[in-house]
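A single protein chain has been removed from this complex, and every other one stays in its place.
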Amino acid sequence: MTIPMPDVQQFPDTRRIAIDKVGVKNVHYPIVVQDKNKSRQHTVARVNMYVELPHQFKGTHMSRFLEILNSYRDEEVTLNDMEPLLRDMQTKLGSECAHMELSFPYFIEKTAPATGARGLMSYECRFIATLREEKDFILEVSVPVTSLCPCSREISAHGAHNQRSCITVAIRAEKMIWIEDLIALMEQCGSAPVYSLLKREDEKMVTEQAYQNPMFVEDIVRSATLRLQQVEGIKWFRVECENFESIHNHSAYATLESR
Amino acid sequence: MTIPMPDVQQFPDTRRIAIDKVGVKNVHYPIVVQDKNKSRQHTVARVNMYVELPHQFKGTHMSRFLEILNSYRDEEVTLNDMEPLLRDMQTKLGSECAHMELSFPYFIEKTAPATGARGLMSYECRFIATLREEKDFILEVSVPVTSLCPCSREISAHGAHNQRSCITVAIRAEKMIWIEDLIALMEQCGSAPVYSLLKREDEKMVTEQAYQNPMFVEDIVRSATLRLQQVEGIKWFRVECENFESIHNHSAYATLESR
Amino acid sequence: MTIPMPDVQQFPDTRRIAIDKVGVKNVHYPIVVQDKNKSRQHTVARVNMYVELPHQFKGTHMSRFLEILNSYRDEEVTLNDMEPLLRDMQTKLGSECAHMELSFPYFIEKTAPATGARGLMSYECRFIATLREEKDFILEVSVPVTSLCPCSREISAHGAHNQRSCITVAIRAEKMIWIEDLIALMEQCGSAPVYSLLKREDEKMVTEQAYQNPMFVEDIVRSATLRLQQVEGIKWFRVECENFESIHNHSAYATLESR
Partner (left out) sequence: MTIPMPDVQQFPDTRRIAIDKVGVKNVHYPIVVQDKNKSRQHTVARVNMYVELPHQFKGTHMSRFLEILNSYRDEEVTLNDMEPLLRDMQTKLGSECAHMELSFPYFIEKTAPATGARGLMSYECRFIATLREEKDFILEVSVPVTSLCPCSREISAHGAHNQRSCITVAIRAEKMIWIEDLIALMEQCGSAPVYSLLKREDEKMVTEQAYQNPMFVEDIVRSATLRLQQVEGIKWFRVECENFESIHNHSAYATLESR
């Protein structure tokens, strides 16, 4: 005869304090994401999974988060649609609200502008999903671009300082927006796109493109705003841009949220 | 005769898009902070300074942020009251809204519980200040504590898994709340406080204290909530706790915001 | 008629200074690694690729590093044997010495000790390969474990402080050593292994295992040393262990290199 172990987490709690989010954070996990061009892509995510905890329970059951995550592993289903998993969280953890965040690098093959040489670019992406009665889904992507300073160009006899910038855009949409399409949109907002592989003819082209297209960090977020406003189905967005200034040891930064 | 250089940032912009925040990010800077016990403390901050940019201007003047920051350097004024600096930002950058964030390590001398041995603990702090017509100020502090698992203790013949946890608390208050006092409050919320220097007698004491005081991550944020609710003058808070689990390679996490 | 572009990198250099390593750093790239149990595993690496630059050349050809990396992509060959790729670097970049570093998370399914529940653990791995006339290959793995303090256990009435520790081991071997085997060896060196998924019966077991097996950071590197010395084929190793102390806000650390 074995004496059952007490389920300490189920003990009643009398402090009458509900907890907004409780769960596991920073779980590394291999995932498969829908890829516009080749149907699916293997990558590795950092995963946070939380539920709301009603005031009457002492604790949640941390191991169940991992069990749920594992149960979606063998199917190798894409995680773009995270609703079934969130619903499992609601059911198996007895909560009205489930929340999940995935951060992962996503790779896109990109063609150099002059030679057509192909290289693989990595973009940091985030899925932030919440399911209560309604569901909420935010897609966030960080897109490196080149920015070339309009002031430096205007006042200098030759050249202009330029640098790598990072545009981070987050959207809520009424229809499926591909990561690839959101990235392509943002890459038009800098002075020039960034590539992993450029031959000399390409380097000439992007250098000249950037010089002909100077942009302050302010111009980049405004350009992104105008473009995002025109995409059908996007109902909310936030865009930020950080320029890792080549003439300073700090960044120039701007951010803007849709109203 | 010199031809004046064009002020490109002052050029008009016709896109009719105001920018929420624009400025400099990740500036490293030595600062002096008010210290409850020894009047002032030298430390080093990472500084972000932003203003709102009206739609009609092409850009802000990035160098002025650094000039303003520098102008507060020689006075070695404490930065706890950031209002004059924010007002300068409004004036010199022609903006209705100025915003500043400072992140820095803050040191407190702490006495070991049995031997009284003294050591210096470091706490990551953040000041987040905004001045529009009204001013808004958030004080955020990260406080390491020990947490010991109630479930592990209950079910195990000997011992219980425990680990370093980090409580991060942010508050808005109607009166001055000392960093020291907020830290002291949070250090009561874990299974035991964390110290930089412990002799054997102290180690025995904190080990036993933690064993007698088991806490889930949920207990920690609830305990913090009860304590924060009782501090006169705190009008808003958010508390989060991350346990760097000793039996897992991920964290347990909980967060709660006052209503 | 097009005028050929100058190959600036090929320009002669008269400073008579050879460069030890020159190339590309921090390239994110999807890779496939040999897996002991399921033949291959998809993951994502950070890649550094360098060659030695003879004194007479002004520069190396950065784009060729990416071309070489891309040429190994479509074959989806495992990168465990990095020799062909290094040989390509020697040839296409005209260098006697090629060097490559890959850092990536590697996943292993691990079974909980009591219930047999299965979870996926992530381990940070590094391949460091150099090809001159001879080749050199270092395999490095970071393995989280639990450590429980012998002193705290000895002096305390109940419990003992414990925490997550990270053992990082690097080896040179005369024969193939599986990542899985090296990790399994290191997981025996702490007070208990770390798991991603533990049910209550498992938690009881690892809590008690750790309590019965107290280890200082010094014990862990010595235990690892004894075990590494007994593995046939390992000709060099370095082991380090960092304990993220649950009673302090700093780490205890030890390291040891074979002679």
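All chains are identified by letter, namely A, B and C, in their written order; residue positions are counted from 1 within each chain.
Note that a contact is a pair of C-beta atoms (placed from the backbone, for glycine too) under 8 Å apart; a residue touches a chain by one contact, two chains touch by 3 or more.
The structure presented is a predicted model; accordingly, all values stated were derived computationally and were not measured.
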Selected from B:K36, B:K135, B:K199 or B:K235 as touching the chain missing from the view: B:K199
Hidden-chain contact residue, picked from the options C:V27, C:L102, C:I171 or C:I234: C:V27
Taking the full complex into account, what residues of chain C touch the chain not shown? 5-6, 8-9, 13, 15, 17, 19-28, 48, 50, 53, 58-60, 62, 150-151, 154-155, 216-219, 221-222, 225-226, 242, 249-257
Chain B residues touching the chain left out here are 5, 7, 27-30, 41-44, 63, 66-67, 70, 73, 105, 107, 117-120, 122, 196-201, 204
Omitted-chain footprint on chain A covers residues 121-122, 144, 146, 148-149, 151-153, 155-164, 192, 194-196, 198, 200, 203-204, 206-208, 210-212, 244-250
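Note that only the chains that are shown with their structure count from here on.
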Quick check of your reading of the touch definition: is the inter-chain graph here a line, ring, star, complete or other? complete
Fit chain B to chain C (C-alpha, same chain sequence): the rotation, rounded to steps of 5 degrees, is 180
Where the centres are mean C-alpha positions, what is the separation of chain B from chain C, in Å? 34
Averaging over Cα atoms per chain, report the distance between chain A and chain C in Å. 27
Listing for chain A: what residues touch at least two other chains? 5, 27-28
